[in-house]
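Comments concern the structure below.
Note that one protein chain of the assembly has been removed; the remaining protein chains are unaltered in position.
Our next item is chain A:
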Amino acid sequence: MSIVENIKIAFSSIFVHKMRSILTMIGIIIGVSSVIFIVALGQGGTEKLKSLIVGSGNTVSLSYSPSEEEMKENPDALWSPFTEDDIRSIETIPEISKIVTSSDEFGNVRYRENTIESSISGINQTYIEVNELNVSSGRNLLPSDFLGGGRAAVISSGLSKELFEKEEPLGKIIYVQSQPFEVVGVLEKPTGLLASFSSNEVYVPWKTWRTITGNNKISSITIQAENTEKLQEAGKKAAQLLNQIHGTEEAYQVTNMEEIAEGIGQITSIMTLIIGCIAGVSLLVGGIGVMNIMLVSITERTREIGTRMALGATRGQILFQFLVEAMTLTLIGGTIGILFGAGVAYLVSSIIGFPIIVSLPIVLIGLLFSMFIGIIFGILPANKASNLDPIEALRYE
């Protein structure tokens, strides 16, 4: 007897008892859909986290982690380890396409009577492009601001809210470290994962920053290359060059964000796995439901089984018939579960703006697993059916 015949029989007996079949499937549906939902959420979160850490575009940061002696010699360097000369030297490395610099300090920002503590960053022009700093109102810092050391500032939406409350911030004069600046733009609200962090930030051209703080050091350098391979090379060369200039051994290094991201990715994967396993337990419960209903169905169909045996069905064929029926039940449940789980995941994603990934492997795993549940919990009832005595079964009322 072919598998197609078995599947037909399975479908017809599932459809005859619609209510019962649906109730049985609900267990599997809940199990599969929660696993799919959690894994989609987990994988989406992991990817988002990684991209946040690594940053978009082929970039790496240079970091300064001096040895103890080097630190004693030059204690201030830890906060602002790079100089303008460093930048000019690094610019000569051919693999580097862009250099992003920023100098950060915390300080007071005042508008009329309102004083707020904020991070104050002196940035170069490429910072805007590479970090995708976009304004929601007003304008961004322009090349002319960078060249002339103009008194223009772009502020974060968080700071705008705290500083101006309901007033229109554009064109207003704020005092950064007691120096007047014109607010020319307000940055877009961060979306997604970052939405919860409403940080206070002021961005001003680096030359202006140098003037108002009296500090000409640079706190961070990020370099960008055309592609990942060139990036590795560029990072290595830049670190080498800096160590050479400053006479240090390995104080200047490339921060490999990929590795950190992988580490964090692993943590979230483990979390996903654990929560997924808990959801998987409900699949087992669903499986027991399937076993229960299969046992009922077999008892009801004892006579049918006896008849089939008399007509020439082998025990193996009877076993297979009921195994296929159990698997069909769990596979239908699994398919609905996958659709439902993915649907809920997309819904949640579109409501709270959290990224999700419903990957093909997890869908396949979901299907295989529900089939597996069908086999595991179907084998006992199917075995019971195949071991019926045909004479007893034929007489069964």
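Here is the rule we go by: a contact is a pair of C-beta atoms (placed from the backbone, for glycine too) under 8 Å apart; a residue touches a chain by one contact, two chains touch by 3 or more; residues count from 1.
Heads up, the rule we're going with is that contacts and distances are computed from a predicted model.
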item	value
Name per UniProt, for the chain absent here [options: "3-isopropylmalate dehydratase small subunit", "Formate dehydrogenase subunit gamma", "Putative ABC transporter ATP-binding protein YknY" or "Bacterioferritin-associated ferredoxin"]	"Putative ABC transporter ATP-binding protein YknY"
Residue of A:147, A:173 or A:310 touching the missing chain in the full complex	A:310
Sites on chain A contacted by the missing partner chain, in the whole complex	1, 5, 12-13, 16, 303-304, 306-317, 390-391, 394
